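As you look at this complex, bear in mind that one protein chain is not there, while each of the others sits in place.
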């Protein structure tokens, strides 16, 4: 990460950053193409691919029929054949229809073929709740996907990562799933015009603090930062760790922070039981048990299909207040 | 559980016990029918339904085409309409093709309809590795399925549970997934002729012990029992807890044991990261942190698509030796 | 709604056509109000309008009895109203109130009414098809002579679940009435960009189902076709498929800027507005006066106003009940 001077930087939205990354990839590498439902004429169900059809044409910005399993599988086949497909699955909710291809083929072919067949495929999926679109459109399954060996799972939580993770993912010889949180598309922050690829191996400390390690990723990061802000007002210094990559997990960064703070809270938008927060908690106890001054706390989504009513949805999801409360329990 | 006298009991296989349970259900409740690939003329890919077609006919023992999503969804529809379908998905590996129906419909309809629509569906799936059938036929995803609210997940590990869990599952107004471990079908033990329904709410202590709590389920139970036997020879008394029901988890039984032994080892055939063992470990630290004398140990499957070569598969899976070693670390 | 009790039999023609007009107008005016309420943020989340397609739901529902199950999509206000779901409970649902048909947990995309045998409200494209197959299977197995009507779009036909469901229904000779609402687009993807064979009735015919295309802008033509098909299905003629050629006058959802459709095309279809057409026909034939129409509009406006007032006044589900309806109370 090069440092940039003030006049260079300008405010950019998460959506624009993703689009800029897609444009760059399409310009840099002719093997790259985008395939998915409504990525072309419609402009992407969240507007991310808007304008790309006009610039790159229907061959490379390829509208697919409602056939998740076939076009995800076709992405795998095209990757095997040497292309660099970027497949968009509108939302993770619909990706269940393609899960056989993702787990049984994309994640497995390299090993099953004794190292012969790489699958350099990138799949983009929208994830997350918070917009009152109810049970079939609000899953946060990125942490669940992180169970699958052979996949790399990333969750850009900042404009900079939205801009930088794609190219690194495309250079990866193995399948990478990029989970974009629906609540972040309009998030805006300053970004250097020459912002580029970022690593997808390590977690990042978004805010240093000595009292407690507050772990989050994706849509939870802004809420964790907000909670940290509230806590700071009360003199509690939370160190906010953004996991960034959910598989493989960067234990080193997490454990180093835990060994400094001795207390941990994990904020995870997944349903609590079997969420990624459980794996992180388990690893921390395994590797830093004697460094802990308090049990690891988890703030997760209630174990309920996300309801439409805003007050119920709000109550179902982790919020800055509930995260802050967990931190207070941990430090108290 | 009534006690039985020696002459009553006779040796029965896990497969026969499952078949007896299916027969009983078909006889007791005319709303019950079995639907799946090759459940009829073929007799079930693992022979569980052998003979049922002849006894109950093709309407109730219904061979389905290779259409996992449609016949699982049809099971949901039939359940909504008042039937009590038992859908067989040959193996959990193929259930990924039906996961949209399972998560977005079966698990969700009751809540999404404000309590109007129950889905009294039972799905039977074979799970597990150990037979050299390689990466696309060896998944152990029952712990992963346990992430999904709205589902009840059970894993019979004994002949008695194979015999008794089905009827209780059929009486449940909500969808229940029964995971049968492929390695257990030929397991035999004595069973009372009048063995019947068993609860599917609680974990069971299969072997009492004071030194360490050894948690297992499904195909891991026999291995955990074998490990406990080895350890006993060295004077280490492991208390073996069979989870039985993976969702919702019976925390009470687990925590009560942990509070007695203060040390825990979990054996789980799932891939380590994000396996059910992580959730159990997290819950134990959350609820019994100050009772633990050592970090919770996990023995899981290596994070690799299961290879065909027997020595590699053997090395990938938890074994009595590796479980015993973990226990020694925990008590050591 | 009581007239629907006598559905199946053809009632007095003049009276009946006024009923058809009333039903279509109720849907049209209801949704026009929804647009206002959406701008006023009384209705949130996704909102998919049926405006322009009213003749399809209204025409088909004439051929159904109160016992016939109906499965629809996320664009289902029209089907719900035509089926007799009360406008109060529908409006309250969109207002996220506890008096809503799904207690405010479902919202616009998840309208359910078990009493009306209205099974949603399915927001996974194609996801309702297997449910309909299962309901029809349940009826057939019990020897109950019913028709399960399943509505889905042209886009859904590309999904594997359509193929699997059509094959199952035809193979097992199930009483399903497949109602394909071909409005020419799946979001921004035109029919010819999603289907190699755009004659959807012909495609359905390839499963050995009786199928034909119908002018979906002519409610009388739809009713006629639906009666013929439903009767055949009811009499054991196996599944039938109707391709109902229609058009949505509005964008796909409130988020859709509708960049992909040519204005002339939209205008051409609007010229075939099913409500305008029937109104003109009734006036010409002297069955409807301007005064009658005014009265009708007034009655409908009153029904809508009352639904809004009731929804406004109604309570919301208490937050404490968030996790209700994830599991049913266990039977004791």
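Going in written order, the chains are labelled A, B and C, and every chain counts its residues from 1.
Following the convention adopted for this analysis, contacts are C-beta pairs under 8 Å (C-beta built on N, C-alpha and C of every residue); 3 or more make two chains touch, one makes a residue touch a chain.
Remember, predicted model here, so these are calculated numbers, not experimental data.
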*asked:* Given the contact rule set out at the top, which of the displayed chains would the hidden chain touch in the full complex?
replied: A, B, C
*Could you tell which one of C:125, C:150 or C:170 touches the chain left off the display?*
C:170
*Touching the absent chain in the whole complex: find that residue among B:11, B:65 or B:208.*
B:65
*Any idea which of C:52, C:104, C:160 or C:216 touches the chain not displayed?*
C:160
_By the contact criterion defined above, which parts of chain C meet the unshown chain? Give residue numbers in ascending order._
158-164, 166-167, 170-171, 193-197, 202-203, 205-209
*Since one chain has been left out of the picture, which residues of chain B touch it in the full complex?*
37-38, 40-43, 45, 63, 65-70, 93-94, 97, 131-137, 302-305, 307-312, 315-316
*Which chain A residues would touch the chain omitted from the figure, given the whole complex?*
33, 59-60, 64-65, 67, 69-83, 85, 100-101, 104-105, 109-118, 149-150, 152, 171-174, 248
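One rule holds for everything that comes next: only the chains that are shown with their structure count from here on.
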*By CA centroid distance, what chain is farthest from chain A?*
C
*asked:* Centroid of chain B to centroid of chain C, CA atoms only: how many Å?
replied: 41
*Rounded Å distance between chain A and chain C, as computed from the means of their C-alpha atoms*: 37
*Considering chain C alone, which of its residues make contact with at least two other chains?*
102, 104-106, 110, 122, 124, 127, 160-161, 326
*Residue list for chain A, restricted to those that touch at least two other chains*: 69, 93-94, 97, 134-136, 303-305, 307
